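Here the complex is missing one protein chain, while the rest keep their positions.
Labels for the chains are A, B, C and D, by order of writing; each one numbers its residues from 1.
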Amino acid sequence: MTILSIKPFLAVVISLLAALLILFFGNNVRPNVREGITLSAAVIKAVLVFSMVPAVLAGNEYYFCLWEIVDGVELAFRTDAAGMIFACVASGLWIVTSVYSIGYMRGHHEKNQTGYFAAFAVCLSSTIGISFAANLLTFFIFYEMLTVATYPLVVHYRDDKARASGRKYLAYTLISGQLFFAAVAAVYVIYGTCEFKAGGFIDPGSVSTGLMLMLFLLMIGGGAVKAGIMPLHGWLPSAMVAPTPVSALLHAVAVVKAGAFCVLRVVCYVFGPEAAGWCGADKILAWFAVATILLSSFIAMRKDNLKARLAFSTIGQLSYIVLGISVLAPYSITGAMFHIVAHAFLKITLFMCAGAIYVTTGLSEISTMGGLAKKMPVTCACFGLASLGIAGLPLLAGFVSKFNIIRGALIAGKPLFVAVLVAAALLALSYLIPVVRVFFGKSDRSAEISGHAQTVGEKYGGHAGYNDAAPAMLIPIVITAVVSLVLGIMPDAGPHLYDLAVIAAESISGGGGAIV
Amino acid sequence: MNLFFISHIPVLIVVIPLCAAVLCPLLSRLSPSLGKRTVIVFLFVVFVLSLIQLAGIVQSGEAVHYYLGGWEPPYGVEFVIDGVNGIIIVLVSFIGAMTALFSSPFEEADKNAPFKSAGYYSILCFLVIGLLGIASTGDAFNLYVFMEIVALSGYGLIAIGEEKGPIAAFRYLLTGTIGASMYLLGIGFLYSATGTLNMADLAVRLQRVDNLPLIAIAMACLIVGFGIKMALFPLHGWQPAAHSYAHPAADPMIAGVMIKIPAYAMFRFFFCIFDSSLPMMKTIFNIIGIMAVLGILYGSLKALRYDKYNKILAYSSIGQVGYIALGFAIGNFYGIAGAVFHILSHAFMKTGLFYTSAAFKYRYGIHYTDRLGQVYRKMPVTCGALVVLALSMIGLPPFAGFFGKWYLALGAIQNGQYLYVAVLIISSLLSAIYFFRIFEKMFMGEKTVSEPAAPEEYYGYGKLTGKTEVPLQMLIPIVSAALMIIALGLGNSFIVNGILRTTIMEVL
Amino acid sequence: MNMDRNKDRKKIVGVFFVIAVVIGVFFLFPDLLPAVDDAKAPVHTYLSDYYIENSLEDTGAHNMVTAVLADYRGFDTLFETCVMFLAGVTALMVLSTTAKVTKPERSRKERLQISFGSTVLDIAFRIIVPVIVIYAFYVLVHGELSLGGGFQAGALLAIAYMIDRIIPSFNSSLGNLKEETAAVIAGVGVFIYILTGLLPMAGSGNFLEYGKLPFGADTAEQIRQLHGTGILLIEIGVVVCVMATIINILEVVLERTEFDD
Amino acid sequence: MLMSPILLEGAFLLLLIAITIVIIFGKDLLALTIIYCAFSFSAMILYILAGAADVAFTEAVIGVISTVYFIIAIKSISRRCK
Partner (left out) sequence: MIDIIETFLAEKGIYMMTFILMGLGIFGMVSSGNYMKKIMCMNIMQVSIIFFFLALGQKEHGTLPVVVENLLGADAYINPLPHALMLTAIVVSLGTTGVALALLMKIKEIYGSIEEEDITGKRWKK
């Protein structure tokens, strides 16, 4: 049953207004007015999104249609279960990331912060727009808005390296965006509608397998680039040039998750399990995901730069979600959706720790971070906790989602994927635990580190005898770590994200067995 | 009172600015800027009239016929206003009024050359009249006379432009005259076959003509004539120089609207007069399609090579006119709707971009993109509008450019012409390259824009005032162009379904 | 030098190529156009019969061409006059920045005596100019009855001015019109035309509908008279505009050329 | 009448074509202007043969004016042409 209400539209527009206000007041006003606007917008948005959760849990959806944007297609927002999960994660983490980026920016004395916060807000509005889009065209509109909004963030430092990585980012995303556009136009012409329908509105026999496969690959191309599936992941490591809150936003909250969400929408809400299965598209997708998981883990091991290592671990983790979706079993879809939540909280903690370390000590290479734990105990503890979560240890959020994906794969009779998932968990351990060991290890080389750190520390505001990160950065880190712990123990804490995942999976597979 | 002037609106839209243009030299004799103000005020009045007219057409649903001189159509000249040219008249009058307002800082009425601003304004007003005339006339020869007026005022506005203006104007004069004569030849052939000049009458009597080679040659002449006026690919020789050296304040009108209205006239001829059952229509559409595809690729590729801001925009215009011709080549409802919608959206985009180019020239005398470094700190509003317009040119969703492409893509896929879809994608990627290159230079380049210390290094047109942002008369058009792009983008289904559908359906 | 010779050779080849192509096309499409003067061609059967038969009753003009030009398709002629006005303004704007050639100031006495030294020119000039002016007015007024009309009259007046202007040093030139004033006069001329178009709109007629001119007419005969007056009014507008524009372009070009008179 | 109008028309058209060829190959601009005046005059006669008296009248007048413009322009530009 759909409730007609303006809430979903308000959730999208709030941060657009915030962006305009920030741009308008911008630099000729004291900085904390700008931060105030950002934070208040974040809080309002989170409240709006979370207020919709109970109704969605009860099985009905909010629907708001602006007007008919193209004959037959409206600019409309519908809050179904899957969209709800992504929106909750995005709006929740936006509060955390804004607090963190205020601390980071202050600590780092960044230039042109108004542009940063405005682009940040537009990014979030397009993310929420993506999650609540009711049809393929609205989805595509916000998807491209996300690309354009993240470009100023990637090129924030405005030096040559940033410019090169910005060009690379644009090349990947725009080309895939145009192919996505062609596929959306083709679907609209062939099927006359592009409304998302749980279980997919494309029925298997309607078009020749070749054409359907081509349509599927064009659409998935759009999502795969943002989700960083292996051949199209090039932009992600080079986007590390951006400041850490941006990498945190890109890799945990907005861009990468939007890619995964796009894959989810395309596979489950456009093609649907039967059509995807019929034209053999899910097998291709699955094999790409498997290749990405294994390859990215091996690369991650060799990366010495902490942020690069985390970037490749993101690529690996995202392919978990894609693998979960392409198994097409109800449990694995539930697991994939919950992994969006789990990975978001875990990865944002890791990135925030990396950012805190960089701002406080100026260190970015893992080899130079020996014995850091003595100086920054809390940051390193949270880093350790999050890396265990990523590896999928029980009692942490990562375990719940991985367990479901493996369960789905087992029931769907794909033992090979199960083996890959288990191997990947071990690999994840292999590239995160050494970092933790370095933190808590001997600090023999800390003497000449402090010399180096001392010069860098001054530059970044930390004093010589640095201790733990500034509170504005420390609090978000602790919050996200605790939340990931809580989600691990009780997946249904707070906005019942796990139940939402189950509802969505049921609606997609037409009411399969649900686990408690 | 309104009963009197409601029924006369079609002709008042053309006659009111005519009085302003004709009396401009006289009025500026009385007081320096009186001529300028009358032209601006009259053009805004015409914009309001065109809105009333469009509202009337949308409500009543059928076309408005106005018999000039009181004679019934085949004997006298008549104006026919239906959905398609109703919206185009609104477009022309809106951009005409905005350009007239935009050029007031450029044409400060100074004592020693009183005629300079009066002459400029009367030529600009004639350009608007010519375009309004082409859009509203229903008579083939009358269209030729209006094209001649548009051409002549084009030569004038280009000739008083920058350093290579006269040469560009002279080349445009030669090619423009060949174009107009080819059009006249085309009408001559049609007249010899049917004996009438009224378009509706022509369409009726052409069905009875079985002399196919004659119609084929007439179509060829018309394609060449319209092609030259539209700067379609192989006939675009005059366009890059003309658009980059024209008078900066009139350039938006020339580049934005002047090369679009012949495209509408082409639609009027090839869809309303020649019925699509003619055997050679398929080949004609294929020829136009090939010209369009080559034009799109040529325009986008050439624009990559240039560094002069106007040259980039001029070459991207060749590409975008290719889009419109592509829409006509596709031929089904979506194709034509896409082409007409692209006429509207591209007119606003290109006009807006040339406004920003003129603003940069006015304030800092910037002609080349690599002197645009950090200009957004000095001129935030202009650069904000530039970002919106450029993103729409690339074809990114929330803006109008995307929906133009959307309809073209739908039409092409319906016809199974996947080459056209591929060309649409390639050209928007190419335009992404050169527009983002401009963004890089503007937002990330090192600071090249500085307040001129001594007056002599000041190349800007305007007087050396302290202000950095352009005066208000220039800001309003820039911002309105950007807002119209957003409004067109989000409101495109109202235009395509509400206004264009009835007319295009009749034609198909 | 041989560079010119081979350029000419290329031109010769070009010329023959063009002629050959046109002849070829004509023999390819035999019955492309109707025979030059067969009366049954579609050209003559449709519109022109109507014009020939009732142009006299409708507009009261014997000369059918003037009837079509001024009344049936009066709107075309309005914009044709605008083309002339526009040409004048454009020529003026283009050359407005070029410096004028300043001729040495001649005292009144010098200008009085005839300096071009050939009596033939002087006597001929004295006879021709008045005749041209009178003939021009005849052509203007006589537009409907026989050949003539606005353009020819305007051009004739301009020629009279031109003769006077080009044969220098004769003091009784009709007056040297500065080009800006010429452009203004041309504007006024076109405005006369527009006024005659707007007047009928007051009396519920369409634009340029001479039958509805508000000069009070009820019988069919008087309406035909009205058409006549309408045509005369626009002819006056056209004359003023064409004369002023030609003089304007002449002045613009003349002022900027070195004449060693 | 010895030559029927059609033949005269043909003859004058040939004359016009000849004048055009001369203009294309001509070098001295002043001579070309005078030939252009001849062209305009014979075009006027052609129009009379075609029965268009009004148009002939206008062509004669405008031919004269164009020739005067050309001569003035040549006076201020250059007489020779490559």
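The rule we apply is simple: contacts are C-beta pairs under 8 Å (C-beta built on N, C-alpha and C of every residue); 3 or more make two chains touch, one makes a residue touch a chain.
All values derive from a computational prediction rather than experimental measurement.
Partner chains of the missing chain, restricted to those shown and counted over the full complex, are B, C, D. Within the set C:87, C:162 or C:244, the residue that contacts the chain not displayed is C:87.
For chain C, the residues touching the absent chain in the complete assembly are 7, 10-11, 14-15, 18-19, 21-23, 25-26, 30, 32-39, 43-44, 47-49, 51-53, 55-56, 62-65, 67-69, 72-73, 76-77, 80, 83-84, 86-88, 90-91, 94-95, 98, 146-147, 149, 151, 242, 245-246, 249, 252-253, 256. Touch with the hidden chain on the side of chain D covers residues 4, 6-7, 9-10, 13-14, 16-17, 20-21, 23-24, 26, 29, 32-33, 36, 39-40, 43, 46-47, 50-55, 58-59, 62, 65-66, 69-70, 73-74, 76-78, 81-82. In the full complex, chain B touches the omitted chain through residues 141, 145, 148, 152, 155-156, 159, 163, 166-167, 169-170, 173-174, 177-178, 180-181, 184-185, 188, 191-192, 197.
Assume only the chains that are shown with their structure count from here on.
Per-chain Cα centroids separate chain A from chain B by 44 Å.
Inter-chain spacing, taken between the CA centroids of chain A and chain D, is 79 Å. Within chain A, contacts with two or more other chains are made by no residue at all. Residues of chain C touching chain B in their complex: 29, 31-34, 41-48, 50-51, 71-76, 79-80, 82-83, 85-87, 89-90, 92-94, 96, 180, 183-184, 187-188, 190-191, 194, 197-198, 200-201, 204-212. Against chain A, in their complex, chain B makes its touches with residues 384, 391, 394, 396-398, 402-403, 405-406, 409-410, 413-414, 421, 425, 428-429, 432, 436, 440, 443-444, 490-493, 496-497. Interface of chain D with chain C (complex): residues 6, 21, 24-25, 53-54, 57-58, 61-62, 64-65, 68-69, 72-73, 75-76, 82.
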